[in-house]
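What follows is one structure encoded as structure tokens, with my remarks underneath.
One protein chain is absent from this view; the other protein chains keep their places.
Moving on to subunit A:
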Amino acid sequence: MIPAGFEYHRPTDIASAIGILQQHGDEARVIAGGHSLIPMMKLRMADLAHLVDLQAIDDLRGIEIAGGEVRIAAMVTQHEMITHEGLGTALPILREAALQIADPQVRYLGTVGGNVANGDPGNDMPGLMQCVDARFELVGPEGTREVAARAFYEAAYFTARGDEEILTQIRIPLPAPGNGYAYEKQKRKIGDYATAAAAVLIGHGTASVAMTNLADTPIWSEDAGTALADGDVEGAVAAMLGAIDPMADNRGPVAFKKHVAGVILRRAIARAQQRAG
């Protein structure tokens, strides 16, 4: 319950935040909504001398839908994504997934940037972002670069983000009108990370499939997407089951998780197909 002490910083622009990260190296970490980091600090699994709070940086807020893409700034909260006027129409899979994340209080503070940058395979947004082929904008001392969500996750808590970089924005190409979508999640109760979850986007002869919490990273399977685009549901499920690598934990043994993965993926596909038009 009791975290170790730290020095607190609240910069008002991105350059100052990066400056603080450069100055303190490994000893510093950004804090967004704090709903993964603070719990880890309270259990003393994370111990940082400097916290760089991003809440006062206006450039990290806001959702824009323009030019065939959605741009979501990193500090946008789950609650803001759920309640945003245009986002639910432009990219409904995002709202569907966000409503299955955590609980109301956590969604008021937890941010999309924190969710995707955290690197915990239990987080739902990473698999979703791989499904919709999002790109993450990273700003660091050397400038700005973009990394595809599909190339961002290396292992549990290891991502392509450098220590002195801040994930500032997520860019998602708008799916063509008439694309079907679904985010299907099996969990033990409200607020739990998935036993298995699937993100599916389908339509116009294309398909994309990713799954959550069935390996030490989210899994996007190109073969599953290709099979599904051809209308081969069983081929898609088989390809995905070959790509995942779940671990036994208190959500169940490996054989159970593979079984659940198949069930959830079939449900997600069915719902996405139903919605495609």
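The criterion applied here is as follows: a residue touches a chain if its C-beta (ideal position, glycine included) is under 8 Å from a C-beta of that chain, and two chains touch if they have at least 3 such contacts; residues count from 1.
Simple rule for what comes next: contacts and distances are computed from a predicted model.
Taken from the listed names "FAD-binding FR-type domain-containing protein", "Light-independent protochlorophyllide reductase subunit B", "Energy-coupling factor transporter transmembrane protein EcfT" or "Carbon monoxide dehydrogenase small chain", the protein name that UniProt assigns to the chain not shown is "Carbon monoxide dehydrogenase small chain".
Among A:30, A:51, A:224 or A:237, only A:51 touches the chain that is left out of the view. Contact with the omitted chain, checked across A:20, A:46, A:90 or A:106, is made by A:106. Those residues of subunit A that touch the chain absent from the view are 1, 3-8, 10, 31, 34-35, 38-39, 41-43, 51, 53, 55, 79, 102-106, 108-109, 190-191.
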